[in-house]
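All protein chains but one are shown at their positions in the complex.
Think of it as A, B and C in the order they're written, each chain with its own count starting at 1.
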Amino acid sequence: MKIALIIENSQAAKSSIVHDALRAVAEPLGHQVHHYGMYTPEDKASLTYVMNGLLAGILLNSKAADFVVTGCGTGMGTMLAANSMPGVFCGLIIDPTDAFLFGQINDGNAIAMPYAKGFGWAAELNLQDCYRKLFDGERGLGYPKERAQIMAKNRGILKELKAASCHDMLTVLKSVDQELLKSAIAGERFEEFFFANAQDNAIADYVRRVRAS
Amino acid sequence: MKIALIIENSQAAKSSIVHDALRAVAEPLGHQVHHYGMYTPEDKASLTYVMNGLLAGILLNSKAADFVVTGCGTGMGTMLAANSMPGVFCGLIIDPTDAFLFGQINDGNAIAMPYAKGFGWAAELNLQDCYRKLFDGERGLGYPKERAQIMAKNRGILKELKAASCHDMLTVLKSVDQELLKSAIAGERFEEFFFANAQDNAIADYVRRVRAS
Amino acid sequence: MKIALIIENSQAAKSSIVHDALRAVAEPLGHQVHHYGMYTPEDKASLTYVMNGLLAGILLNSKAADFVVTGCGTGMGTMLAANSMPGVFCGLIIDPTDAFLFGQINDGNAIAMPYAKGFGWAAELNLQDCYRKLFDGERGLGYPKERAQIMAKNRGILKELKAASCHDMLTVLKSVDQELLKSAIAGERFEEFFFANAQDNAIADYVRRVRAS
Partner (left out) sequence: MKIALIIENSQAAKSSIVHDALRAVAEPLGHQVHHYGMYTPEDKASLTYVMNGLLAGILLNSKAADFVVTGCGTGMGTMLAANSMPGVFCGLIIDPTDAFLFGQINDGNAIAMPYAKGFGWAAELNLQDCYRKLFDGERGLGYPKERAQIMAKNRGILKELKAASCHDMLTVLKSVDQELLKSAIAGERFEEFFFANAQDNAIADYVRRVRAS
């Protein structure tokens, strides 16, 4: 699985704590981690939580990433922004049991976590535990397993509801503030990761044009 | 403020615990609580978490409610469903500090809470504390207050992003599975609360037609 | 390691949830679990949280157990009672990071957990995660490891402080209310586990006499 990591400006100083924790868990399980930034608080390309959400929408809808790990001070703003995008189902995860249940019941494709609220000593251990609950083994099996079928059915209905509610991603890209979009895709490693992995040509082309404009 | 309470089927047995806690806090503060169900696990009108989200979208976009309090076993499914609706910004709230920060920073119009995960003894006290942080005093003031302006600005950008991403609510109502919609508005007190308070005639008319069909 | 499980009356209905979770983690790691009761709310031998603490003191000071897992509604009363005993260092554990840090930094010999407060859906998963953090691998290594030495030194000073503060266990057994003591050791499997494993003859003899009296 290709896991994209997205960090916003207020928590950019913790970028490597999060990145290290994610790699420590995900890579031995055979997943790739693509860190789309921010990398430090001094990065030229600054991401707000709204941009995090937009970027998550781009990466997931283009299939440049299979899963997005993101967050902000409380995780809440990023979660709201990510969930405003078509096809994105972003959980807010605080502890390992949240992560497990989200993976098994909701089987979403993104998580936001708080990197300031409740983020104290040894928080890196909690990050790792949460990642392990999500990325080790199969998701979507239901919990308890006897309820797997009804849970899967409801996920399908939710997907349809969201599809009825949102424009497709290309339309979204054309409608959003183009400066906001430009900022969301300005990260210094965006080009490297995105164009090598995106599988939706229409989205990739549009993104390419915006970057060039 | 008109606060709508929505409970889904898996946690319907806790309906009055939640309702009592919400009323105990909100009514002395001058707010009205409209309980849209479910009221008991045996209700004829059964709500799934997806329907909770759709109903939240109807109530907020029609201005039948100013704020929605909802949830499910983990709160996650309902939060995802609510956030898939236009104009709905639904936080996932676990503890009073979450509630406070969501109110001051994100200033959303809905919350989902877990009524099974972590919901043990004395959980009614936590519900009350969370409600108090949200409904006592003004929201959207920022925290810390020095950052109020930038937080307000980002909220505005998020609203625009979501507006670019979603269809308007009437279009959503017409596009979603009509059986799902019918179930979401079948609660026994829906008619009483909704038609007396909805301020959007087009939504109200469409809802009326669906109920009559 | 011999791990003793002690459950008090208010949470006796959850006895097998806790027992199953503990066995599922501890036995594959090579530990033995001795369940001293309560087993059901209807047990003849009823344990209050105060008795839990006294029993923990007996088991640890006699070396009938190497580690005690106990708790009550909030975990707090049992923790206070256990920590009133000589040689018992009982952590209050809520989440896996608590368990890990307690194991590595404090390296105590008992934990109390809440089995009612915060104990909702999927709480059995949190129990297992906490046990795993405690019982898988070596404890007392410090966290971060660079601080292992100072942490070990402080543990030693704490042990001396407690030794200066408390009577020895045999004296405690003779001084406490003998009816309380009798109730604490009345569990239906106490005899089976305790006398086969206790390594302190004076304590074992005293306990035998009290049981016979």
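The working rule: contacts are C-beta pairs under 8 Å (C-beta built on N, C-alpha and C of every residue); 3 or more make two chains touch, one makes a residue touch a chain.
Everything numeric in this text was worked out from a predicted model, so none of it was measured.
From the listed residues C:53, C:71, C:120 or C:187, report the one that touches the chain absent from this view.
C:53
If I consider the whole complex, including the chain that's not displayed, which of C:3, C:18, C:69 or C:92 touches that chain?
For the chain that is not drawn, the touching residue is C:92.
Decide which residue listed in C:79, C:186 or C:203 touches the omitted chain of the complex.
Counting the whole complex, the residue in contact with the absent chain is C:79.
Which listed residue (B:45, B:101 or B:203) would be found touching the missing chain in the intact complex?
B:101
Determine which one of C:102, C:115 or C:135 touches the chain that has been left out.
Of the listed residues, the one touching the omitted chain is C:102.
Could you please point out the chain C residues that touch the chain left off the display?
On the chain C side, contact with the omitted chain comes from 48-50, 53-54, 57, 73-74, 76-77, 79-81, 83-86, 89-92, 94, 97-98, 101-102, 105-106, 108, 117, 154, 157-158, 160-162, 164-167, 172, 175-177, 180.
Using the document's contact rule, name the residues of chain B that touch the chain not shown here.
95-97, 100-101, 122, 125-126, 129, 143
Using the touch rule from the top, list residues of chain A that touch the missing partner.
Given the touch definition above, chain A has residues 73-74, 114, 116-123 touching the missing chain.
The rule is short, and it goes like this: only the chains that are shown with their structure count from here on.
Chain A and chain B share one sequence, so how far apart are they rotationally when you fit their Cα atoms? Give it in degrees, rounded to a multiple of 5.
Resulting rotation angle: about 180 degrees.
Please tell me the distance, in whole Å, between the geometric centres of chain A and chain C computed from their C-alpha atoms.
42
Just the number, please: Cα centre separation of chain A and chain B in whole Å.
24
How big is the gap, in whole Å, between where the Cα atoms of chain B centre and where those of chain C centre?
Inter-chain centre distance comes to 44 Å.
Hey, what residues on chain B touch two or more of the other chains?
Each of 73-74, 117 in chain B touches at least two other chains.
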